[in-house]
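Here the complex is missing one protein chain, while the rest keep their positions.
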Amino acid sequence: MSQNQSKENQLLMEVTGHRLKTKGISVSSSLFTGLAKEATDCLNPIRPPKKQLSSEFIVSSSLKSRRQIEICILSRRTEKTLHIKHFVPGDSQGHFLAGTLFLIIALWWSTKSILKHVCKQQKRSSSLITKEFFFRAELLEGIVIIGMASVGIIGLYIALPKIHQFSDKDYKLALILHWHHLAMYVFFAILGGTKILCFIISSLPVSLVKLALSNAFFVEAFIFYNHTHGRSLVDIFGHQLLSFAIFLAGLVAFIEFLTKSNVVLELLRSSLIMLHGMWFYQISFVLYPKNRNYAWDLSDHNNVMFLTICFCFYYALTCAIIGINYALVTCLVKWRLSKLCTSETQLLKNHEQQEESEDEI
Amino acid sequence: MSQNQSKENQLLMEVTGHRLKTKGISVSSSLFTGLAKEATDCLNPIRPPKKQLSSEFIVSSSLKSRRQIEICILSRRTEKTLHIKHFVPGDSQGHFLAGTLFLIIALWWSTKSILKHVCKQQKRSSSLITKEFFFRAELLEGIVIIGMASVGIIGLYIALPKIHQFSDKDYKLALILHWHHLAMYVFFAILGGTKILCFIISSLPVSLVKLALSNAFFVEAFIFYNHTHGRSLVDIFGHQLLSFAIFLAGLVAFIEFLTKSNVVLELLRSSLIMLHGMWFYQISFVLYPKNRNYAWDLSDHNNVMFLTICFCFYYALTCAIIGINYALVTCLVKWRLSKLCTSETQLLKNHEQQEESEDEI
Amino acid sequence: MSQNQSKENQLLMEVTGHRLKTKGISVSSSLFTGLAKEATDCLNPIRPPKKQLSSEFIVSSSLKSRRQIEICILSRRTEKTLHIKHFVPGDSQGHFLAGTLFLIIALWWSTKSILKHVCKQQKRSSSLITKEFFFRAELLEGIVIIGMASVGIIGLYIALPKIHQFSDKDYKLALILHWHHLAMYVFFAILGGTKILCFIISSLPVSLVKLALSNAFFVEAFIFYNHTHGRSLVDIFGHQLLSFAIFLAGLVAFIEFLTKSNVVLELLRSSLIMLHGMWFYQISFVLYPKNRNYAWDLSDHNNVMFLTICFCFYYALTCAIIGINYALVTCLVKWRLSKLCTSETQLLKNHEQQEESEDEI
Partner (left out) sequence: MSQNQSKENQLLMEVTGHRLKTKGISVSSSLFTGLAKEATDCLNPIRPPKKQLSSEFIVSSSLKSRRQIEICILSRRTEKTLHIKHFVPGDSQGHFLAGTLFLIIALWWSTKSILKHVCKQQKRSSSLITKEFFFRAELLEGIVIIGMASVGIIGLYIALPKIHQFSDKDYKLALILHWHHLAMYVFFAILGGTKILCFIISSLPVSLVKLALSNAFFVEAFIFYNHTHGRSLVDIFGHQLLSFAIFLAGLVAFIEFLTKSNVVLELLRSSLIMLHGMWFYQISFVLYPKNRNYAWDLSDHNNVMFLTICFCFYYALTCAIIGINYALVTCLVKWRLSKLCTSETQLLKNHEQQEESEDEI
């Protein structure tokens, strides 16, 4: 009897799975098992004849809130309806925001590295960009990073009441995911604090900032690696690639910490952080599609292979962006320097003219 | 028939598992299989009707000794009782003691590193803390580490007769776990010996101590990694994280061995050892709860995800502790130096006064 | 009923698998499942008696095009024939071409490294090979690499219409594999571009080339690692070893990027790239045999163990080739130098004779 039950469960899973996919709902294995179990428990007090199984259920879905989908399973035979609330972990906006922040940070860090490199090569540039400027930039960075982490933590606190509406099991999972995000924010706050402290107190070793940076990335990679239990194939692979990109960024930061400063390593780190930001966009696009008719099939292995390519092309894109950034910054510095020269010559000329006019007088 | 048997076994496992969980006993998969097998073998000479299965057994448990739980399974139908002695590997006190020792060591090492760093920066401090001091500290450390390892080995020897009371299978497992601990103690004893030898015999290279340290950690990580066969999900994950923290500490020690001394690397190592010590506390808390009504469910994957967060927050805590330690030690050294200045000035003044008084005389 | 079906499927799979193997077709697990499913769906409207199963089907195969095999399954009982088109990912020529290119590149790079090393040792050689020569070589290399990558991309574009003839599922897979190759070509094009830019613009750090090189290899290794879903055992292992060789080459390039230039590291990298090229040959030989009667059994684990040995012997071969190359280049340089000496002495003598004759005049 138990064997028949499980076979029926499997059939139901196939039927509902097929219907859910055509409706554009991302279906994970754990959701499925629960769904099929509930469906058989509630709708079939007496066992239905097997032949009707595939045509017996009508599955529909509606988006209740940003993080909840209601799946209705209507039994044609018994005319009963089962409402299952499916908790969607994470949302499009959150991933989008995180991605944008990392993109901006990566762009700024690459610009800073290039500026430093160009300034070192062209000695006269010290009149343009002083050490004071980089000092203040570090301080500002620290404050901005702490600010961003605080906004994240406050955001989690505000979102807390919203997850109370979920079922007990979903609430527990949502709370754990909240804690996961909190841990990440805390380590970025530590990074910000270290930045500020290291540039206020001169006796602290400067390499501490690099260590705090690699720490923040390693912790993020560690958490994302342990983040995706029971989700669907493509979802897990996407988050693994995210974790991979962050781990690489942390590794490069750690190598920077061990070796002396090297502009190419800094740009490599920036490009990996940029890749990390872009991958947040990609995940947001894959998991929370706007038009659910064109949703990705999250259990198709072809999509895993396609994500592999996306990852590589995004990386190629970051290389291109940083290359263009390098060209732009170099041109800008040279143009400003030449302008400065002209104005200085102008100044000299004016001075001579004044002297001449004074002589005339 | 064999299939029916296995199905029944599975049902019994679910029933007893559910009861054991509500009783707060950590249930590993291997325990379960054995338990269900014994239960069906002993209690059901004739096959019981399936309907009664879930309500047929009454499971109770009592703590026989620190490392043994007796589980009683009472069959309502046959009114027979089955007593199963469940060997609990490890105990709360052992993990607690190890954690405390590592915490103290990590605190001392971080203090030593900070002291060395501060002394290097402030040259006048050489009057406060001499090289002699660090020399003696190393020697004392070596003796203390050997002492601690010896206590551990003697402790294992004393506990040996206690494990004779277990069943043959449990005795074998307990003996192997004893050997595991012995191996760790031996490598810490080697570390202590190396410390003493390196500071007595000046011709030995000092980097040998760092190598012995990383060796001790790598061996510990290796053993903990191969330590948890057949335990429950959360138990295994907890020990894997323990092994991970120790491996990282060993890796940092090895990097220190390869590169020149760096205060930030030393503090990183101290923080990882501290994390390692704290994690012993956490494991002790999770696996051997004091109030068994609030015991963790050791087979729930949510708890794995929660442990991930704990690990990160403990790491954040160690960072904070080492930061505070840094601030305290720096302040203390500065305060002592300023006091020394005053007393020196005082001394000079006194000397002058004496001279003056001498003059007067 | 569903259980019987699956048992029958399994039997059919065994039968057809055996027949396909004797026909020299590489059979992956995913192909098999699909094949057996289609066969039972199409040929058996009424369940055939089990005894006849093994002798009921006649399997034949014919090579339709370079990338497509048609498998015909004839049912003796129902006299129906099922035609299944099996898409063969990749072809012999593609692997052969890639292997040849990498072999040539590796040979040239090893020659260049040895030349540089010999020139550094023998100071007079600067008259033979100038810095100008290496400068132009780098530029030419960049242009050649970009050219090769462009040819690859154009080749993919030309091959695009050919894959339209496949079934929808095969077309999707073929398209994804096309994208995989495109990603690799793009990163080699980036390498070529970096080479040209770094030697035109002197302000760019030279280590950028090493980074671009390791990037190109890491991306290739990453793609090959995620390239082989659903293929047969030996196919997967062969591609994993390919990915392993490329990863090692990338790792050595990254170590070169971090440390100062070292001739042994450069030769190690060359040997790993050469191994990578040779392995393309081996894969081409294993997966696309010319005489299909002597095809390898792609699901036999013995072949995996045999490939392990091949890999090692190929590596030994690359070591030998580079050793011989070293001896040849050193001899050549010495011979040219000695010849130069003679000609210089000759020149001097001529000059003296001329002077003498002039004197005579």
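By written order: A, B and C. Residues from 1 in each chain.
Assume a residue touches a chain if its C-beta (ideal position, glycine included) is under 8 Å from a C-beta of that chain, and two chains touch if they have at least 3 such contacts.
Not measured: the values here are computed from a predicted model.
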| item | value |
| --- | --- |
| Chains in view touching the one left out | B, C |
| Residue, one of B:C72, B:V151 or B:I176, that touches the chain absent here | B:I176 |
| Identified contact with the non-displayed chain, of C:C72, C:L140, C:L160 or C:A316 | C:A316 |
| Sole contact to the chain not displayed, among C:Q121, C:S167, C:S261 or C:S338 | C:Q121 |
| Chain not shown, touching residues in chain C | 7, 117-118, 121, 255, 259, 262-264, 268, 301-302, 304-306, 308-309, 311-313, 315-316, 319, 330 |
| Absent-chain interface as seen on chain B, which is shown | 2-3, 172-173, 176, 179-180, 182-183, 186-187, 190, 203, 205, 207-208, 211, 215, 219, 222-223, 226-227, 229-230, 257-258 |
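The rule we apply is simple: only the chains that are shown with their structure count from here on.
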| item | value |
| --- | --- |
| Rigid-body rotation angle, chain C and chain A, from Cα fit (steps of 5°) | 90 |
| Most distant chain from chain C, judged by the mean position of its C-alpha atoms | B |
| Whole-Å gap separating chain A and chain C, where each centre is the average of the chain's CA atoms | 34 |
| Chain centre separation (chain B, chain C; CA means) in Å | 49 |
